[in-house]
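One protein chain omitted, others in place.
Moving on, here comes chain A:
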Amino acid sequence: MAQTDSAKAAVPSYLKEAQMIKQGAEARVYRSTFLGRSVIIKERFPKLYRHPEVDEKLTRRRTTQEVRSILRCRRAGISAPVVYFVDYATHCIFLQDVVNSVSVRDHIRSQPDGLQTLAERIGEVLAQMHDEDVIHGDLTTSNMLLTSGGQQQDFNLVLIDFGLSYISALPEDKGVDLYVLEKAFLSTHPKTEALFERLLKSYSSASKKSTAVIKKLDEVRLRGRKRSMVG
């Protein structure tokens, strides 16, 4: 109970004025302004179901890793929100508000045709990210935004929500990252197997290290799909 009270008492003033737009599994997400800019504030609040020691350690680590991964991606030219400010005391991250964007999930649902170019683009971006040894950790079509350019085919893919991300050069970790996406992709968008294959083909072409990663992906698929109730 004490944890709840202290958590409530510690609400920073900038969150009181912010507008909550959603509560994910990791954090509450708010829209606000910061130094005259429109921002998204991501607040990792205490998860009361978790043991306090586990919660504190995870929250601290994930906040740090998220910022580190975003900066690493941006340095490599991968589109991700700008980090404006990090409040480590309250585990809040102030991020660029990617305006006039639509999630890939909503885009696929509203325009189920002509998605090959998009699949290829996702493959390229993920290849680039993995070549920088950034593991996203929670790849879903909800965590990718599309911002349109001038023409119909001209769009920018922005990766968001690096809350479970970390740095690793291991093909195993990259394979699992793709496996997580594959399951989320096919569960959220049934009958898109061909589209996902296109994504993987594009990933393989674009990544310098794809052979070992795809091999690991196949291994992980076997572990997940074939081990049901056996072992």
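A few remarks follow.
By our rule, a residue touches a chain if its C-beta (ideal position, glycine included) is under 8 Å from a C-beta of that chain, and two chains touch if they have at least 3 such contacts; residues count from 1.
Please note the rule applied: contacts and distances are computed from a predicted model.
UniProt lists the omitted chain of the complex under the protein name "tRNA N6-adenosine threonylcarbamoyltransferase" (options: "Mitotic spindle assembly checkpoint protein MAD1", "tRNA N6-adenosine threonylcarbamoyltransferase", "Geranylgeranyl transferase type-2 subunit beta" or "N-terminal E2 ubiquitin-conjugating enzyme").
For the chain missing from the display, the contacting residue among A:K47, A:R68 or A:K209 is A:K47, taking the whole complex into account.
The missing chain, though absent from the display, is touched by one residue of A:V67, A:L157 or A:A184; that residue is A:A184.
Of A:P81, A:G123, A:G137 or A:P171, it is A:G137 that touches the chain left out of the display. Although one chain is not displayed, its contacts with chain A can still be listed: residues 22-26, 47-51, 53-54, 57-58, 137-140, 142, 164, 176-177, 179-181, 183-184, 187-188, 190, 220, 223-231.
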